[in-house]
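The other protein chains are all here in position, but one chain of the complex has been omitted.
Per-chain residue numbering starts at 1, and chain names A, B and C are given in the order in which the chains are listed.
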């Protein structure tokens, strides 16, 4: 029995709305970064542009952007990325009058819905759909982008869970900020996150130095890559990504200490680097960050045109303990392919890990190795489990 | 390596504070339900009462209650339960002046802590401790009391998870309200919770009738027991408890529809029935209900005197998606043996279930009886995994 | 220019749906508290019942209740209140087939809306509408019912604000629980709430005794009324209500200490007492209590039939710092006349007080008496302001 992605029904171009439509009208950008007044503002709903008697569905869309005619096709650009001479699609109508048709009917109700999700909502179905989807994407060349807030790496199990998901092919890119990467590397460098032992949560002496020391030392070596290559990092999600050559984009903010050398301090550059990843995304999973989740929700295309020409939704799972955050993300996606769960991301990651990585039969081949409350024993156990998982890779 | 409950260090009664202490002074209750002015107000901290040259640690304590001398021992009573003639311990000092010593030093730091828990706190250690604790209690005649809000049974997996935990000996009593039981029975009777299919979350036609219909029909039969015996309930947590003769106490509130026949409409009676369960508790797990959690936190003893005379803490796990709730519970326990997790209880239950019930090769006795609804594809997929897991059992 | 309540447009009974409708069918209750199977379940949407060729709009409605034919009119009853012989309206259709028509079109969009309110929503308009509404109700014999959680009386200003609103005719009834009344009386008796000075928030010595001492002493006198009459209470909302003969209903819960003598320990009785108040309500304001707010939202009629036969909505304002709570209340009202504000109730009360009680011109005739940071000065200042407000009353 095969999992299938929801089908997108292409429009009937012989129908009245399309058949009677005009062609798009474009005007040229006169000044970098500024659209002609009266420009068409893009949305996440699949949108067709009528040009030279053809209906163009752009390869990617975005919300609150500008549609630019480039070589007989349509490219969606941020206002900030417009350059002089860009041919911008004009008009506000979406019914074909200006050659633009927003086509809401392509995805069915299972894809487009207006949730207003609360913590009481039942999640079983969403979880099971996610597991199916992740397996499907893994096996069919999908591109799963994770968007992570810093709290995901404060927890010992979550940090392992993310690493194992990466090792098993469920992570193709990471979008995050300086704090997330710093705390994860601090864990691998000094066993702490913000000075607390990541397993026992006990504050270590002078632990408040740890994340600044980590930042300073990475900056000294010049890059995370070099810092890891020098043997400074025992474990962690960033180390795993580094080893597996999985790209990560770290976008800066005014709240950053350091920052790490790889962090984009310039927002335009950050957005371009993020877009490079989201343009490949077939599934996006956002955990515990309002800033990065909403940014990605606006930026990332809501659909992908597969090689065979079929159109599939880019599902976005938004997980946060605050209802307000996930509802904001859903809104920023215009409710297309958004699934929201109101929960702690630690549980989410562990749940996903346990469900995807323990296939029937080899379930917990080793007895649950828990109960390592004494500090020394725990460290030993961690070394063992690490070597065990490294063995798997060989 | 064996799990051990934290040790309570009894006081050194030859130390100055105890050696120089007076004996308790009692006064008689003159009117039912009213303590003499100047009565001693009880706390969750272990407290010794000096009487006839002995130091008495009551079998149970409670917060905001009254200490009554009964047959040379001390019994802790609610104000409301005092009767004329009760001999009430007097005085406010806790240093022995009035024969009362609050002894904070008995439990060490791992038991008593002031968390101020936030959603970013790492939970790995707390989960692992819980798993150890639950196994330990199960194997050593412990009594695990669950306190559940209604949202725990809106979710398909959570409902199954709770049932399986009960079947495997991890539930000795349930404290809840009318809504929790009603929704669970509605699921077993009509496949819905508040009119939504509990698996697909799709609203069924006239579904808003379902929980009132359920209430009306149970009321007609006269009891939940009879309603289940008549074959009306396919599955669910209440049915499982009923089958296994595990007691449940349903306390009423002004918000109740119906209510179910078993619901205590009188608060004094409800509290008495609850106390009967908490007096046996060795571990209490509170999920997604502020009302019942805080009530239980105040009422339930913070320690238990085991048969061999040792004193062990009654651990209380408080799980809620709102920081404010779990912090309130912690405060109501005076931070003794409280562990708080800020998360969705659905994930909590599934996490506990997966961690406790899938040890190598010995899955739970009866196959998961599931009950897959619409969604043909999903049915098939799940059938496969079910048969696979059944294979394992053989 | 006069404020006007939104108009309800009565149905056109000559329209097809009404003209072709059948008459209601009733069946008799055979056992107290149990409806005949197939009973009609009531909703908050105005509903007409066809009987003896007339269309009856019941004087009050409620959600999740039963419609009973009494003396040629329809009375809405809780399941629990049904008695043998009651003639219950049957059928689930709402289009006239069974003599029942749910009439959604009576109130316009300004009254019925589906908010999904978040903290970012602008509140200006809702506040101004509330101020108009409260003035209107005060001047036109309205009945404003306040539903209060305990946290409203922890704050010095809020406690004064509520009292002044009552003194000025903006409070006709209070619905609350034991804790709210206890904390308020503790403030008036001992200057603390849960042992903290209600102005400085500083914990007083042995302050944890205060609320139990208060409870015990009120219980000793036998009633709040007697306790106040004996001169024990200096100020507070309950004292103000007592002085002004404004009724309050205190409903019990399993979380109550004490409780106060006036607290209904029996839930059926509590609900009946509450309904007596809500049946008169023309405006309901719910602050910081999920339990009581949702209960009232279900119970209280969504409209009132005024003496001249016009129908007006019973507006309900739900104020809570948690989005989830206010959205739940809105849902329980079927979004009829619900206004929700996500904020701290302290600010809400102070805002309402300042806006309603300080009309232009005589604004702050007395200087702002603030700045009393030292404890002694503050106490003096409080005494002064108290005597000032007492003067006003004479």
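By our rule, contacts are C-beta pairs under 8 Å (C-beta built on N, C-alpha and C of every residue); 3 or more make two chains touch, one makes a residue touch a chain.
Please read these numbers as outputs of a predicted model, since none were measured by experiment.
Trainee: Touching the hidden chain in the complete assembly: which of B:21, B:119, B:134 or B:185 does that?
Mentor: Answering carefully, the residue with contact to the hidden chain is B:119.
Trainee: Among A:46, A:188 or A:252, which one touches the chain that has been omitted from the display?
Mentor: Answering carefully, the residue with contact to the hidden chain is A:252.
Trainee: Could you tell which one of A:64, A:110, A:203 or A:310 touches the chain left off the display?
Mentor: Among A:64, A:110, A:203 or A:310, only A:64 touches the chain that is not shown.
Trainee: Can you say which of C:156, C:189 or C:237 touches the chain missing from this structure?
Mentor: With C:156, C:189 or C:237 as choices, the missing chain is touched by C:156.
Trainee: Which subunit A residues touch the hidden chain?
Mentor: 31, 33-35, 37, 39, 41, 64, 79-80, 92, 206, 208-209, 212-213, 215-217, 219-220, 251-259, 265-268, 270-271, 274, 291-292, 294-295, 298, 322
Trainee: Given the full complex, what residues of subunit B touch the hidden partner chain?
Mentor: With respect to the unshown chain, the touching residues of subunit B are 116, 118-119, 323-324, 327.
Trainee: For subunit C, which residues reach the chain that was dropped from this view?
Mentor: 1-3, 119-125, 127-128, 131-132, 135, 151, 154-158, 193, 196, 198-201, 321, 341-344, 346-348, 350-351, 354, 360, 363-365, 367-368, 370-373, 377
Just so we're on the same page, only the chains that are shown with their structure count from here on.
Trainee: Of all chains present, which has the mean Cα position farthest from that of subunit C?
Mentor: So the chain farthest away from subunit C turns out to be A.
Trainee: Which one chain sits nearest the middle, judging by mean Cα positions?
Mentor: Checking distances from each chain centre to the full centroid gives B.
Trainee: Given a C-alpha superposition of subunit B onto subunit C, how large is the rotation in degrees, taken in steps of 5?
Mentor: 180
Trainee: At the interface of subunit A with subunit C, does the proportion of residue numbers present on both copies reach over half, so same, or stay under half, so different?
Mentor: same
Trainee: When the C-alpha atoms of subunit B and subunit C are each averaged to a single point, how far apart are the two points in Å?
Mentor: 32
Trainee: Roughly how far is subunit A from subunit C, going centre to centre by Cα mean, in whole Å?
Mentor: Distance between chain centres: 45 Å.
Trainee: Quick one: which residues in subunit C touch 2 or more of the other chains?
Mentor: If we look for residues of subunit C contacting two or more partner chains, we find none.
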